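Below is one structure. I have some questions about it.
All protein chains of the complex are present and in place, except for one that has been dropped.
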Amino acid sequence: MSVTYVDAIRDAQEKLLRDDPRVFLYGQDISQFGGAFKATKGLAEAFPGRVLDSPISEDAMIGMAVGAAIEGLRPIVEMQFADFSSIAFNQIVNQAATHFYRTGVPVPLTVRLPSGGTPGSGPFHSQSMEALYAHYPGLIVVTPATVSDAYHMLLDAVALDDPVIYCEHKFLYRWLKAPRINGDGLPIGKARITRPGKHATVVAYSAMVHEAVRAADRLKEEGGWEIEVVDLRSVKPLDMDTVLASVARTGRLLALGEAFPWGGVTAEVVSRVCVEGFHLLDAPPLRLNSRDTPVPYHPKLWAAHRPTPETICIELRKLLTF
Amino acid sequence: MSVTYVDAIRDAQEKLLRDDPRVFLYGQDISQFGGAFKATKGLAEAFPGRVLDSPISEDAMIGMAVGAAIEGLRPIVEMQFADFSSIAFNQIVNQAATHFYRTGVPVPLTVRLPSGGTPGSGPFHSQSMEALYAHYPGLIVVTPATVSDAYHMLLDAVALDDPVIYCEHKFLYRWLKAPRINGDGLPIGKARITRPGKHATVVAYSAMVHEAVRAADRLKEEGGWEIEVVDLRSVKPLDMDTVLASVARTGRLLALGEAFPWGGVTAEVVSRVCVEGFHLLDAPPLRLNSRDTPVPYHPKLWAAHRPTPETICIELRKLLTF
Amino acid sequence: MLKARLLESKLSSLYKAGKIVGGVYLGKGQEAVSASLGASLVRGRDIFAPLIRDQAGRTAFGESMLDCTRTYLGSVLGPMKGRDGNIHRGRPLEGLPAMISHLGTTVSVVAGMLVARRLKGEMAGVVGATCVGDGATSTGSFHEGLNMVAIENLPMVVIVANNQFAYSTPTDRQYACEDLLDRAKGYGVAGHSVDGTDMLACSKVIGRAVTLAREGAGPQMVVARLLRLSGHGEHDDGSYVPNTLRAGNLGRDCLEVATAQMTEGGYAGADEIERWKTEFTDEVQAAVAQAQQEPAPDPWDEEWFACKSTTGRL
Partner (left out) sequence: MLKARLLESKLSSLYKAGKIVGGVYLGKGQEAVSASLGASLVRGRDIFAPLIRDQAGRTAFGESMLDCTRTYLGSVLGPMKGRDGNIHRGRPLEGLPAMISHLGTTVSVVAGMLVARRLKGEMAGVVGATCVGDGATSTGSFHEGLNMVAIENLPMVVIVANNQFAYSTPTDRQYACEDLLDRAKGYGVAGHSVDGTDMLACSKVIGRAVTLAREGAGPQMVVARLLRLSGHGEHDDGSYVPNTLRAGNLGRDCLEVATAQMTEGGYAGADEIERWKTEFTDEVQAAVAQAQQEPAPDPWDEEWFACKSTTGRL
């Protein structure tokens, strides 16, 4: 028996509902139907009255979660796709994110965003929106890349007193499996060295961690290069200690992300490393993102729009031969 | 007689309405009332039927402008405050921004965002949202800092075939005056050297250009330092040629912005300079943004939340003495 | 209607055979409503913004079948060049806007197209129309858009295809009014109600709404009662739809009703309908075959820029 990434998300919600009476789930088609991706399968039956179908009203979904959180509950809102959170954008960045600073009253809510691209999903079912939410003060933004992180970070997200944007990658849902969920005790805000190395550091998050590892494997075979892969785990807070320590070891940095190229996590990572660890760098840092167009529908275009092991290897070779 | 920054915006719209029958204006309270900041004063009378009051429906305001642009018109939408564009976020980034890529049909619309902080305006009337829109493919994002740029860049924005987010700074509206509007012929996409120098480069945009110049003046007096100030003018496209040429001259970079610190223009500028011009830097680059909280209401907090000549000087001294 | 049904069932089998990537969304059971609208509009003059269940309306409005198959099958020769897929296609310059996924957002876009016509002095006799589902009525975008249409008093027809479910969500989790028609008055638009399984009724009621809008009677809202006869998409079996609903009047197949109405009313004989079927099936096969043999987009040829005015790096 193995656990998929989406199972882990489901199981975490089950545990939360079981252990914490303050938790309830709200989202489109999440009750009897179990959600568009089955991340809440069976939970409505197991926890009557605590898994509620919402109307197609993303703005009000978040407004209502803020209200419930003010009253001490711990709502988890499922957006059907991250892309639809654009409708809730105002309630997230202005209502939820400012509340603690303005009033001193925390709003512990978790928004689950099924994020990232899959073949054929097109411009409106593929977006990675972490950078938008990380830009605004008052939000925690997490991006689990492993089955166990998907589980533990959802528990941790709900335990935090702040609004958390939980970006779960749709490509990993069923593709990523683990024999079991194990706890390695890393809290939100700590990055992980997924693959140790010494010649260059790739800082990645979410699905791109796996592409980075693939690229690292190739370069190992190809030339014996040892590439270190850092999984940020949360993009806000950003664990600069781990990132800088890695760059100190390798002297070389590639920041890798699946989001659009202007701004975003890779810009933040590269600029922080340059500001805080300029002297650690033995070569100019590099960035690799998706292209500056909407995420295309056709699988062939899609595969060329996002970073792949091939394009990651190209960047890494530049870095290694500088 | 002198022209203020907001006059320039008004006059540009007048010229556009006069010269181009495709142009019309849409926004809350912009007709008889002339807009919350009087940026459309007198235009409804002068151009009957082409300056329309909208309901409080930012989402539909942009949707309607997209439709009109598809049909070949050139709408200019005034958001009453940039902050309220959060309601239109979806229509801007998903409807307007993707249209040309998806269909080949351009949507030449201009969204005017009264942006940035002023004392006492608080968390919801002070935001700088350029980084959000620049992150999404398909949008041009401009940030005029001078009276003449306010005028010419609005004309240029409307002439472009793409959706343009025109960020006008509220603090400059009446405070910034020029004897007249002059054309220096810089197109959108070109930065300007506002103040030449040789010891360090400050890359800024919008109101922060003026704070940078003030800081530069002080350091000139203080120690004869010659600080070069680059005004980006548009944050997407980013004129890296001008920025890199300046850094090549000075060897030192401070990226300055009024937006929130995570991500944003300063991250993009620093990371691009480091990726593309690493060898040009004689010292680690620095960034200065506002603080990572909502923009506070109280003038004393507000003044400490955003960069000021004092805090800019502190960063510059670090840079100069490295 | 018939053409659309045949086209869509082909799409469904292509999907099930793994020939279509992404989603396939059908309008099965909603053809009478959609086709009535499409047929009442004039291509080249009117504006029609279809949603996910409007294959029949598209066909009736005159969208070419190739636009459909090319987009579904990812041909680079299609109107979206493989950049967008399935029901997200359109030809905006020909009065057929290409929907984004976010529900409710077409209303204000069509409003804007009509406002432009008015400003250009080209409004005379023009109608704009869009369809939404019961679920889409819960969006803020729908509300803001329809309210704006009413304020501007635009010649627009908004069809609400109330198919009792939004994906799996039944209407009692979507709204609490007795009938969505009750909303018309609150917007100040005219309201019409119709049995969406009854082709003749649809054609009459929707046709009249279009005529009213065209003649200057302002915005019209038509609420059609019906049932989706497929899953939400072809990945979904729709097992949450209770059998009682399926067995009732709403569960009637509008195509069967229409066939009966045509033969009984003497509009067409049974063999004529059979002939159409063969003809349309051939047409569908041809359109599929052509799209299938056409090239997919090539990433190396693709122009990777989203802005028209700058082809360089942003």
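Residue numbering begins at 1 within each chain, and the chains themselves are lettered A, B and C in the order written.
Here is the rule we go by: a contact is a pair of C-beta atoms (placed from the backbone, for glycine too) under 8 Å apart; a residue touches a chain by one contact, two chains touch by 3 or more.
On a predicted model such as this, the values are computed, not experimentally measured, just so you know.
One of A:Thr98, A:Ser246, A:Ser271 or A:Ser290 touches the chain omitted from the figure, and that residue is A:Thr98. Check C:Gly140, C:Gly231 or C:Pro297 against the missing chain and you find that the one touching it is C:Gly140. Considering B:Ala159, B:Ala283, B:Leu301 or B:Ile314, the position touching the chain not shown turns out to be B:Leu301 (whole complex). Interface note for the absent chain: among B:Asp53, B:Asp161, B:Glu226 or B:Glu276, the touching residue is B:Asp53. Of the listed residues A:Glu130, A:Asp149, A:Asp162 or A:Glu315, the one in contact with the hidden chain in the full complex is A:Asp162. Only one of A:Met64, A:Met153 or A:Leu288 touches the absent chain when the whole complex is considered: A:Met64.
Subunit C residues in contact with the hidden partner, per the touch definition given at the top, are 138-144, 147, 150-151, 153, 172-178, 180, 182-189.
Seen across the whole complex, the unshown chain contacts subunit A at 24, 49-50, 54-55, 57-73, 75, 90-91, 94-95, 97-106, 137-140, 160-162, 189, 236-238, 240. The missing chain lies against subunit B, touching residues 28-29, 32-33, 36, 53-57, 59-60, 81, 83-84, 86-87, 119-125, 262, 291-294, 296-301, 303-305.
FYI, only the chains that are shown with their structure count from here on.
With steps allowed only between chains in touch, the distance from subunit A over to subunit C comes to 1.
Here the chain at the heart of the shown protein, by mean C-alpha position, is A.
With every chain reduced to the mean of its CA atoms, the largest distance from subunit B is reached by C.
In whole angstrom, the spacing between the mean C-alpha positions of subunit A and subunit C is 35. Subunit B has its Cα centroid 30 Å from the Cα centroid of subunit A.
With centres defined as mean CA coordinates, subunit C is found 40 Å away from subunit B. Contact with two or more other chains is made by residues 80, 83-84, 88, 100-102, 140-141, 305-306, 314 of subunit C. Residue positions 83, 86-87, 123-124, 262, 291-294 of subunit A are each in touch with at least two other chains.
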